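Once you've had a glance at the structure underneath, I'll fire off some questions.
A single protein chain has been omitted; all remaining protein chains appear in their positions.
Residue numbering begins at 1 within each chain, and the chains themselves are lettered A, B and C in the order written.
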């Protein structure tokens, strides 16, 4: 479908993440867009498909000591340490502004136990502004000796079920790429009741400062993001698309509309822009524009035609 | 120790991979240096610590249809499909030249069954020129439904044991990074009798040609290499160094002496230069020079002082 | 919330002030008009993905008419690429970012070490505009040797402040550190100190100012990815515990708030 608005053709960019309808497939990735307000003078926040805010935990976390970030070849490592204001202050301080934007707000949550995930979810389910919850399962499960929830299918399914039961809104599970077979985890969270999966979170990496003979990050290891990881992300999205039937949100090194469209061809219904926001704060809006132009140029009835349209024969 | 050669100080760059002594820690990575002869007019092959040749299988393989390679951000994907001349022709056609170089020749081997690995090893053990065998365990095990040997600790240990029993020379096991916990595999192959481990092989990735709406590689997925993967490789080397006591050979995005020294700080006894050979065919020799200069400048008695010397306190 | 801009700025002048130090003047009207001394910009040094991130630079000068200057040292690949940008080229600049210096009415002492001199020129001009008597103000410019200091002296002299110079090697001005020059000056206790330079120098200035009772603002550095409070990468520990973020809470802080490792 295509609209005419004062003679200008408007491309149909709407996509659905389960019951959640988005005006377009472009979201901002958690932890790379602050609480959105930071960007308000640089782009039109209302044009985004959805906004995902920095990961929120039950209690405030002050994060890791510096250095927390280091640039790498076509990428960066971060070890922010999940610094955030905690769910209570988030609801009081950040939600009111976010509620004025008229864009679906998705809250990324993290915890170190099932209880913590449940509590945050209950608190967030109270405020009408939250359109969906995205679960970061890359966090260590303290009760299981610190193995990441996302590294074990049973644990990943358990978090999903826990949040799903407590949530009044759709639940997106954000998958870790640091696993042998991402499709196993994807299927487990699908069975656990996930509305959708988003992937990938960062790859675990490390950098060394040769002069000081020390790790470049105080935390030794960090999460690798940016264009460097795009091939891995694209492969995992493609694999998961063959394995599950819930919608997929593609993440990893997306900076342009072309990048976003490639993820959609591989099977993603929507995408998230992460590190690119740092390089070009207008990146997410430019991706919306670029996808629109593509849909018009290719004369597609809707951007939904692109989803999974990769030809491999 | 330091030598004086006509008044010039010579740094001590010798390192040992089990019983195998190398003049310096710099090797060429399998599949990126052909059978070495291709580079003979561009650098002094005799200055390398060791030469690892293209992976050899029992029977010749013609490889995948094109396109087989595609550039990505700070990296490249390859899906060569393990094209090689097969072990018999390798012994007849390639070994004689390699034997003249006076440099340890390490043969990378691959197979799709334990039997195949054993057969190749037996054939190679016959020729005196082979200084060590490097097992590529990233290949699919046909008997186990195509799961890669390297993705399963028991299978990885079994290949190691098989080759170890048939081999008259040290056995290096080359680890795949496409696993949840690389230390589990590293420990398994250590228990299986590996003389050393080398890591990392390529990360599985994918690229898409938006215009043609097709995968950029005929094989759909390929292996990601180059500077983009260096942070992942460095992290895995560091992790494995905490987990095993056999020597580690670091691989992944190494292009300069600084890169190589970082891997050594993280715990590698030696390094391999891969994709960088394509960008700068002299890269491996330049890394030897650069490590030597570092040892002299820092007035180190030996390059061995660098191994695992990372300060994390 | 402050308004920020992402502008395609045109390089209209490139000055090689010494072997490693370059000054670029951009036509960059929105950022220049909104800028305040002590704030900074994030510059994209290339067009590809490597290096990926923007680089932070203090605003060296900003004119309401639209000109913006940065003054930087070539220390790595990013600054190398920026130094090679020719006049007429377009560069993406994001800014103005951060909280700058708190301008106070009392006599001022500006202390800059090495490239820390960069933000002080804009500060000096704005201080001189405050209808204050700049005759009581002092600027101490220090560097490793002559080439790091001399090219900037004239720019500061125009405001009628006393300019004191030091070099580590004695090749220009007094031999020694700016901290020594500062110690030997007799300044009123009401004097407000504005400082930017290497960490050890700012740590030293903090000690001296506390001893003398001078207020001391410092402009600090940190690795940065976004420059606008989104990545939380630029944290610095504070004396009170917890972290501040250099890009939004600073880069200018009261020296006594910060943790100094000396």
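We adopt the following convention: a contact is a pair of C-beta atoms (placed from the backbone, for glycine too) under 8 Å apart; a residue touches a chain by one contact, two chains touch by 3 or more.
Since the structure is predicted, the reported quantities are computational estimates derived from the model, not experimental observations.
Shown chains touched by the hidden one, complex as a whole: A, B, C.
Here the missing chain is touched by one residue of B:19, B:34, B:128 or B:146, and it is B:34.
Contact with the omitted chain, checked across B:75, B:150, B:170 or B:231, is made by B:75.
Interface note for the absent chain: among B:19, B:66, B:146 or B:301, the touching residue is B:66.
Even with one chain removed from view, subunit B keeps its contact list with that chain: residues 31-34, 37-42, 54, 62-71, 73-76, 78, 80, 83, 226-227, 255, 275, 277-282. Annotation for subunit C: contacts to the undisplayed chain at residues 46, 48-51, 77. Taking the complete complex into account, residues 73-74, 227 of subunit A touch the chain not shown.
The working rule: only the chains that are shown with their structure count from here on.
Interface comparison, B-C versus A-C: the higher number of contacting C-beta pairs is recorded for A-C. Nearest to the common centre of all protein CA atoms is the CA centroid of chain A.
With each centre defined as the average position of its C-alpha atoms, the distance from subunit A to subunit C rounds to 36 Å. Subunit B and subunit C have Cα centroids separated by 47 Å.
The set of subunit A residues touching two or more other chains comprises 73-75, 226-227.
Among the residues of subunit C, those in touch with two or more other chains are 49-50.
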